[in-house]
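In what follows, a single structure is set out as structure tokens and then discussed.
One protein chain is absent from this view; the other protein chains keep their places.
Chain naming follows the written order as A and B, and within any one chain the residues start at number 1.
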Amino acid sequence: MTEKILRTKIQETVEKARAANPLAPSITNTVTQDFVANAQLAVGGSAAMFYLPDEGETMSQIAPALYLNLGTLMPFYAETIPRTLRALKKFSTPFVLDPVGIGFGELRTELFLQMKNFPPTIIRGNASEIIALAKLWGLNDSETGKVRGVDSTDTVNAAKNSAAILAKFTGGAVAVSGVEDLITDGEIFIYSTGGSAFLSKITGSGCALGGVTAIYAAVAEPLTAALTGTVIFNCAAACAEKLTDAPASFKVKFLDELYKIDAAEVAENPLRIEAAK
Amino acid sequence: MTEKILRTKIQETVEKARAANPLAPSITNTVTQDFVANAQLAVGGSAAMFYLPDEGETMSQIAPALYLNLGTLMPFYAETIPRTLRALKKFSTPFVLDPVGIGFGELRTELFLQMKNFPPTIIRGNASEIIALAKLWGLNDSETGKVRGVDSTDTVNAAKNSAAILAKFTGGAVAVSGVEDLITDGEIFIYSTGGSAFLSKITGSGCALGGVTAIYAAVAEPLTAALTGTVIFNCAAACAEKLTDAPASFKVKFLDELYKIDAAEVAENPLRIEAAK
Partner (left out) sequence: MTEKILRTKIQETVEKARAANPLAPSITNTVTQDFVANAQLAVGGSAAMFYLPDEGETMSQIAPALYLNLGTLMPFYAETIPRTLRALKKFSTPFVLDPVGIGFGELRTELFLQMKNFPPTIIRGNASEIIALAKLWGLNDSETGKVRGVDSTDTVNAAKNSAAILAKFTGGAVAVSGVEDLITDGEIFIYSTGGSAFLSKITGSGCALGGVTAIYAAVAEPLTAALTGTVIFNCAAACAEKLTDAPASFKVKFLDELYKIDAAEVAENPLRIEAAK
């Protein structure tokens, strides 16, 4: 896939979401629901959050894509998540997984283990989470020691192998967030830069990226959807940072930019492409 | 009721809420609690959210009005909502219902069905929700086919009959949100314009309107409370829109305007009045 084609797909995906107003319902943590929903609306999508099993089944049937983020589990997730996963598979509905909190708590570990049988269309996490998920699913035992590092370019590189293995296993795409972000389908490795240090000074920017990626997954295939989400975040954050000097006003400007930014400008954001060896 | 009397009542209600700081506790969805509470505080009220049955009973006894929004149900709502409804009836406490999500999920349907025996003082929803509630309660089977339309002036008109039937059934008021909003007690039909397209680009503006309407229901009779909530939203949103070009900064300005706007200016917002034939 040439860079030119990728850039055209990014622009088309941004425009399609704005035109189609796709609904991407979420099971997501209670901390950042407002940010996730407002980010989804800002890029042209529609949001709905829910907790109950039968709602998960209905949403999996009627919505074009879902977003799952197990950041703040409550006891009834033990029933909601499995039933939603079964329905997602039954109706072949694409979904984005944020493996936040992986390794923390028995229920979360159990639910992430179950997901191996219901592979997410797109996995969006930081390097440690991606490595931990590949390890939990028994796909890559060699990188065990690096799980607890902080996010950095090095760490994204450290997660490159796990990301590729996960993408090949799921048949979808994986996005690894860091200073330089990595998006891969296991065959091609795309690196995206930009963004802002303020994204890590506000809560939920990773969650919001997952939710926006689900909006794009409703109108594009996995690699393009994952790439478009990451790139519009990098582009809008870089613009917002120029307008502010502190995190709360950055967040307002960032959401504004997600809404206002020109699709062609998003598509021109820096990209670096490597093919798998 | 003449237009002049209505305008006087709107101004008085805005001023009363600012002077009295009434508490309107909420059972409301987790996505937009922050927005609901901040909107309630901005108009001079006080906010409290809760989940447990005995808290619903106590709140129904001590608070001057409640707000119920079943947007994100959790399993224990199966006990909290019925016990709260019984207490609201026992203590004759006014409450505002937002029938969001109607038709979605078994528990929500069951709870909305139970509410027929505990009629809300004010129902605030979009046209589809108002039509669906009238149908669910067996009050208006003729408008079934129009439930899934998007909000528009036409759709508000389509919900006019259902709104009137619901208002007569409850003995309270119904507010239908749309491009032109409708407020009715079944006898008089008041249309309010203004607002901003940005209200639909941020999550929870309908929820926030429900919460603010509950604040006004603590200090005014149902028709006036519903009207004042809708009109201050239209007025503040129109002011905020002039100061911004994107949704996140609009939300900040909108909340600021709810706080700052002159009560007399709210009362001068465009109104159109029709009597029932």
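Here, a contact is a pair of C-beta atoms (placed from the backbone, for glycine too) under 8 Å apart; a residue touches a chain by one contact, two chains touch by 3 or more.
Worth saying up front: this structure is predicted, and the values here are computed from it rather than measured.
Across the entire complex, the residue among B:20, B:49, B:136 or B:263 in touch with the chain not shown is B:49.
Only one of A:136, A:179 or A:202 touches the absent chain when the whole complex is considered: A:202.
Annotation for chain B: contacts to the undisplayed chain at residues 30, 33-34, 37-38, 41-42, 47, 49-52, 54-55, 58, 74, 76, 251-257, 259-260. With the whole complex as reference, residues 29-32, 34-35, 71-75, 104-107, 201-204, 244-249, 251-252 of chain A touch the missing chain.
Note that only the chains that are shown with their structure count from here on.
Computed centre separation for the pair chain A/chain B is 34 angstrom, with centres defined by C-alpha atoms.
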